[in-house]
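Quick one: structure below, then a few questions.
Only a single protein chain was left out; the remaining protein chains are all shown in position.
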Amino acid sequence: MLDISKLLEEIKQTPFDKVEIVSPWCGRVSFADIKEEDPVAGPSGNWLEVPGTLLANVEREHNPKPVRAPEKGRIEIIHNELEGQFIEAGTPLLTLKHFLTKQEVIQIILKQALHLFNAPERAKYYFVPEVDVKIRAAGHRSVRIANGMDLFIMSRMKREAILPYSGPEGLIYSVYFSHNENVGAGEPLIGVCPEELMPIVEDVVARVQAEWEEQE
Amino acid sequence: MEKHKVLIANRGEIAMRITRACQKLGLDFVCVYTAEDSHSRHVHLARELGGGLYRVSSYHDANELMAVADASFATAVHPGYGFFAEDFRFARRVTQRERGLIFIGPSWRVIRELGDKINTKRLARSLGVPTVPGSDKPIYDEMEAEHVAQSLYDFQLSSGISQPTIMVKASAGGGGMGIEEVQDIGMFRSVYRRIRNYALRNFKDEGVLIEQRIRDFNHLEVQIVSDRSGKNPVHFGTRNCSIQSTGHQKRVEVAPGFAPAEINYSFDAAGVLAEITEHSLALARKVRYDNVGTWEWIVTRDGRPFLMEVNTRIQVENGVSGIIAGIREQEGVDIIAEQIRVGLGEPLGYTQADVSLSGVGIEYRIIAEDPAAGFAPWVGRIEKFAWKQESWLEMYTQVPVNEPYDIPTEFDPNLALGIVWGKDMEEAKMRGVAFLDSLVLEGADSSGNPLKSNISFLRAKTADILKF
Partner (left out) sequence: MIDVEKKLHRLNDRLAYIKDIFAGKQNEAVRMLQVRLDDFQARVAEMSAQERLSAISAMEELFTFMEQKLDEQLSPMDKVRIVRHPQRICLRDILENVYDNYTEIGGQDDKSIDPSMLIARAYITRRRGKALHNQPVMVIGQETGHGDEFRNGGSVKPWGNAKALQYMKVAEIENIPVHTFVFTPGSYPIEDYPGAAQQIARNLYEMAGLKVPIVAVFSEGGSGGAEAIGLADRRLMLSHGYYSVISPEGAAAIEGRLRDGTRAAPELIERCALQLKMTAQDNLRHGLIDQVVEEPPLGAKPYHYEFFQSLRNELMRATDEVVLTTRSFALLRGAISQPHRPKSLENYNAENFVTRWSLSTKARDRLVVLRQKKFRNLSNGRWIDPRTSFDLMLTKIQATSTDLLNLFRHDLWGRRKKQLGYAVEEMDAGARMLLHRIFNPFFSFTRELFGTKPRAKIAEELTTLSSWEEDGSKNGTWSYISSKAKEDRAVTCPNAAKYGCLDLWAPDLFGEFAGVCTHCGYHFPMGYKWFMYNVFDPGSIREFNQEIEATNPLNWDGFDAKLEQAKQKTGLKSGCITFEASINNTRMCVALLAASFRGGSVGVAEGEKFLSAIERAQRKRLPVLAYVHGTAGIRIQEGTNGVIQMPRCTIGVRRYIDAGGLYLVVYDTNSYAGPVASFLGCSPYQFAIRSTNLGFAGRGVIKETTGLDIPPDYHDAEKALSRGHIQGIWDRRDIRANLQQALVTMGGRNLYYK
């Protein structure tokens, strides 16, 4: 049985995430008008149509490409020494302190409760088209999966293979991978919620909603 | 030579070969790598030799490469093979941007002209170079299509082919889309209409190509080098690349293309080799080809060659031609170095008469894959990789030999290229087997299963090389 109180207490010890913002590409850096301790916002709006706070532009090939805050938080470190420099892809630009939201805390706890289906090898993963269509239409929690069902396309070495799901029947409650990114062997791809786990999941959601206070 | 700095826009063993060639020519160079590749030996080599080194987000992003070129003051770009090697737009951008660079490869117009298969076929025909029988233009008219199909059918029957086959494909298609074979001529019209409608829906072009489908053939190549004048191409002989995986991927390449001295062929093999090199050179002169390139041919069992396409890049297997070739007194040719030299504008400096070919070269592509399971790639960690050094062996690999190596999942699965040389075919085969026997390649995947490789496949195939 899941000890929600204990998990919550543990998370409360460090109720934030340090998010390192790295430049996704090469280019010349100019930081936006920001300073340390400034609050920043992630994408917002009903459809996340409002972009996050502008942190820097990394200009490449006369194209001032913006780097924006992926999440809400506070700026902890700015590598101001990079201002005006040409940097390589992957160079750290700044660090954000991001306080965990209720949703994130729920996700962390649920990772302990849900049935996790892990990546068998390092590869890029995609849902098979039929499932992808369903997810796009109604969200992943509308998709019920069962043992042996063809669920993923595993893509590596320029080859693709179908990966069937194995595990208990249930709804896809969480998705842990994103489009076009490699997942290491053994890392979870999805969290599945079988019928009998539903009460526990609901309990976690209720407890976190009630007990977690989001910090700015 | 003017002092140049070459951006090596590639990875793995080819990046290493280009790096070494630059070093040999006394040129500055700059390498790139991605996070996935940070343990690749091409990165170590760049550090070792003191060249520039930049991490980029992707080898596929021309913008990253151009940004690095500018930041490092590079004056030329070598694309290697794959990635941007045959992308005429990349070559065009490199040369036409405000801060222009030299593209080490053919000029973009040549790449574009020969990148279009229909265009290549027509160029070839205009010179009398043999091509696969059939149409050399998109056909839009049903009567004309039926006429060509019937002719092809009769032609094959009269050539003694018992089961004539016609290939119908959308001329605007590619990558195996919109292709069907017809064996029963009575079915042609319905297949033609199906392909035509498919082409119209998908490519907005009703044009259809109709060709003979050739089944039983050997895959040959002619290695060409020419300088920027485009007037004096030379060849470095032929290669036979017929030993392939089930997915038609090359696994063993042999130079020269046939061995008439040691094997009996049902046709005049020496004559065929001479014919395809002459035709290749003629076409190179016609388009004023101005860098290295490979002319791909198929040769049927009855000894008829057909030009398939031209690869306007350095190829993986260039080394196997290099190992049998010589220029004047010098034995062996570094074709990559030659490519860089002429790419930067130096004249070739020798003629065909100065080129000699001797012995037999075999290149093995060593890959972690399972030949028994349709050559499925194997993913995991290499723990041990070793072989015996020999004077007759060249080994190209990005896999480190003194530390474990996780095979990146992003790229082609080639681990190493082993090229052996023998004075004749027998010696080359013997040395080939000896090399494969000396190879140690061990490792395990995440569940502890041992590494799978194609070494035994390569060994078994060695017995059959150049046989037809």
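Letters are used for the chains, namely A and B, taken in the order the chains are written, and counting of residues starts over at 1 for each.
One rule holds for everything that comes next: contacts are C-beta pairs under 8 Å (C-beta built on N, C-alpha and C of every residue); 3 or more make two chains touch, one makes a residue touch a chain.
Computed from a predicted structure; not experimentally measured.
J.: In the full complex, which of B:24, B:47, B:60 or B:381 touches the chain missing from this view?
T.: B:60
J.: Please pick, from B:137, B:215, B:328 or B:381, the residue that touches the omitted chain in the full complex.
T.: B:137
J.: Check the options A:63, A:80 or A:112 and report the residue that touches the missing chain.
T.: Of the candidates A:63, A:80 or A:112, A:63 is in touch with the missing chain.
J.: Could you pull out which residues of chain A are in touch with the chain that's been left out?
T.: Given the touch definition above, chain A has residues 45-47, 49, 60-63, 65, 179-180 touching the missing chain.
J.: Against the chain that's been left off, what residues of chain B make contact? List them.
T.: On the chain B side, contact with the omitted chain comes from 58, 60-63, 89, 93, 96-98, 122, 125-126, 128, 130-131, 133-137, 143, 146-148, 150-152, 154-155, 158, 185-186, 204-205, 212.
As a convention for this text, only the chains that are shown with their structure count from here on.
J.: Suppose each chain is reduced to the average of its Cα coordinates; what separation in Å results between chain A and chain B?
T.: Averaging C-alpha atoms per chain gives centres 41 Å apart.
J.: Quick check on the complex: what are the chain B residues that touch chain A?
T.: Spelled out, the residues of chain B in touch with chain A are 34-36, 54-57, 61, 63-64, 66-68, 71, 376-377, 379, 406, 409-413, 445-447.
J.: Across the complex, what residues on chain A touch chain B?
T.: So the residues of chain A touching chain B come out as 24-27, 60-61, 63, 86, 88-90, 120-124, 156-159, 182, 185-186.
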